[in-house]
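Just one protein chain is left out here, and the rest sit where they should.
The letters A, B and C name the chains in turn, as written, and every chain counts its residues from 1.
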């Protein structure tokens, strides 16, 4: 690793790619040396005028040879089913890869095929990929060549559920994840459903009990629990640009007190730089985590202690995508974990 | 009853009072003869310029004698704990009362005292009040002198849960109501929490497992179930003006198919003018019910049939307040139920 | 004309077409007998679930023969350059036409060609078309077979400027129209620029001094002034669904007092049902005209009386499109002018 890390971004024209660029341009240890996209060309500050005066980078058509030549690490902010066509080649050439798509998250390619509608094209690297949730898998990330950056909803859900699922596995009757996301989570595509006139002053559930992030949550929670877990997951579309808030209902056989629950969470995340357990009675708000890499967590318990309500909030583009990707990069490269993220 | 009903509104300066006025001004069988408020005086079109050219009404300090003199029916859009000080006097004078506050909703004045922080001042009329949810209590509303107009969250929750709770009482393990409301539900009061800068681009849960609408939902569901029901209710604040969407998770002992669930709901609401069971796969959206008296309901079931997810959407100011109040008035006065509401 | 007017809508899948349908479904003198679109088929309540339970209409591919067969009047809510291909045929068959596109607004087909990029295909009917701004051209509308419904910005601009331009023609040095519109004004098309993530929390000017509504404003003002008028028009995109507010700066050679200005406007619009001159010091707000056919006007004057600032607000989909179209229909058919619009 040279002194300054050379980073590339494939898919810079999308919202997560743009966010990655925005973060990396301020990172003291990184130089962005290569940006590419599938259908967009030209100066980045022409595509996104917010970069005027901040960078002279020119967006190329993505090309493996060039990426390898210019980069130590490449962030793949490509649509699902596209990353798996290029990650392997980058890895083979010795380039580290942080994939922000879903392509390397699910360990079962059968499950992948069912939810993403395409047979997996790089089965070999699925096995090698490390799931990039630092709070749970930091040690493995340190030595990973390929990190599967978690989905936005799963990041908020897993961080919110991990301590309780780990500690009270056998007591859990059911888990409901009622998830709400700002509209940037849907990406930057010209779709009638995402028009301002349709989203603004509106609210709705979508993909009810059928969202592709469900198996990702189940996979990680099952690993933590040491047995098969299956959450009931419903996504909703918020009329805001950024932010996810998940409200999670864990029905328990044996009651727990709020004090016990809080102690569990405080201990679990004791040394984490980006997880904040709110003071007693506090509830996370999307605005408090917007444009940050924090995950805020609030806790409540029913009178009989058998229904725990955990709320977690993140910025879907930062901790839910590009920020967490940079956090993973920091870990992979031996940088301070929060560098460029505060 | 004369040919044209003379209606008064106490609390016209608040959002529900304003909405009631807006609806009643277009009602073919009604003349609004009296509008009042506690702290606001003067022409209504001075308070709310949207009424310019639509009415010459002048807002008075609320006065029982004047209200009785001018009105056949009075809508009380007053803050909680104020309605109970005037409703009795209006009733005694033969004026019908539709109370949009919470004062007459809970049959147990002990429970009322616990949630609303004040001893009830009109215990006698609590017993006589009819809970004004026409879909469940239409017959009683017809002859009621005092209607307790349901809360906004309870309207959406109860309409969404009633068919399933009624049909599958003994199978229910738990009920979660994850409720989201636009900000007009909080009323028109100068509070830092309700500032545009705090609400806009934000989202949060509030009064988690501690919202005063919980006992109202429990009371009605318990009545339907014939046994004590207790939902887990969490409210959230949406950055929109109008609308509620409740996502409700009913955990069942025995599985149910989506077809069975749909059949249950279609039958239950077969003749209802304001409840729309969406086509299979359809999900309610706040924009589709905004400014209407409709309640839209969507249905989904987990693969094993043991988790039913019911979503219901209303306009909190219309079906959740003033529109339902006018619906109740129509029923009480023998008018066509949807008059002035389409 | 039969007792109940049979109305058709071409382009019901767009926002103005939908709005026209919504208004006409409540109109006591109208039955909507035919709805059509270019690329959308099927039940209207499938396209727009807000119509569930309100209509059984089925959207057809637009067909002249069917339109003629089913309708007394047809509202053309088609894209510009499409209306001119069908209006003539409807007129020939004796069907009245209210065109909500720009095709028949400009009397000079040369100017039309320059701004709309297409040669006009129905020059003959351009001459016959009446510009449907009732406040200025009511008499002609009464007997018109073809009404060119005004643009949204021009409606707000012309209503705001007409009294002053008429009375002080020779004193005017310059006119600036700083116009702001909600996003529904851009129509319902899948465009990156109109995505919620791009519009929300954003604001920008567009088509600066180059908006196609400019010649429409100039044409009408020039007619009123009896000499060539040319405004400086800049459009802006507001992050709201509905509403236009125009702030207009009229620089005068001779000063005018606020009292004189107000007197001018009060007199000019004395009997108008849909124009509201706000009380002294009052300023129009978009929310006060949203979902109504009103145009609210505010007036201010600089200390030296030489800069008059007129603000006007409308709902771009109602007074700026479908509501005004229905107002025109009422006039053409001898109905009360505000029927179905209050």
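To be clear about the criterion, contacts are C-beta pairs under 8 Å (C-beta built on N, C-alpha and C of every residue); 3 or more make two chains touch, one makes a residue touch a chain.
This one's a predicted model, so the numbers in the text were calculated from it and none came from an experiment.
**Student:** So which of C:133, C:277 or C:290 would be touching the chain we can't see?
**Tutor:** C:290
**Student:** Just one of B:200, B:222, B:291 or B:339 touches the chain that is missing; which is it?
**Tutor:** B:200
**Student:** Would you indicate which residue among C:81, C:222 or C:302 is in contact with the undisplayed chain?
**Tutor:** Of all options in C:81, C:222 or C:302, contact with the hidden chain holds for C:302.
**Student:** Check each of C:204, C:227 or C:266 against the chain that is not shown and name the one that touches it.
**Tutor:** C:204
**Student:** Going by the touch rule given at the top, which residues of chain C touch the chain that is not shown?
**Tutor:** 173-174, 176, 178, 180, 198, 201-206, 208-209, 232, 234, 236, 238-243, 245, 247, 249, 251, 283-287, 290, 298, 300-302, 307, 309, 311, 313
**Student:** Contact with the hidden chain only, please: which chain B residues?
**Tutor:** Those residues of chain B that touch the unshown chain are 15, 183-184, 188, 190-192, 194-201, 239-241.
**Student:** Just the residue numbers, please: which parts of chain A touch the chain that's not shown?
**Tutor:** On the chain A side, contact with the omitted chain comes from 26, 46, 48-50, 52-54, 200-201, 273, 276, 278-279, 282, 285, 287-289, 291-292, 294, 296, 342.
In the analysis below, only the chains that are shown with their structure count from here on.
**Student:** Suppose you list every residue number at the chain A-chain C interface; are over half of them used by both chains (same) or under half (different)?
**Tutor:** Interface between chain A and chain C is built from largely the same residues.
**Student:** What is the distance in Å between the mean C-alpha positions of chain B and chain C?
**Tutor:** So the centroids are 37 Å from each other.
**Student:** At what distance in angstrom does the C-alpha mean of chain B lie from that of chain A?
**Tutor:** Those two chain centres are 39 Å apart.
**Student:** How many angstrom lie between the CA centroids of chain A and chain C, rounded to a whole number?
**Tutor:** 46
**Student:** Where in chain A do residues touch two or more of the other chains?
**Tutor:** In chain A, 198, 201, 239-241 touch at least two other chains.
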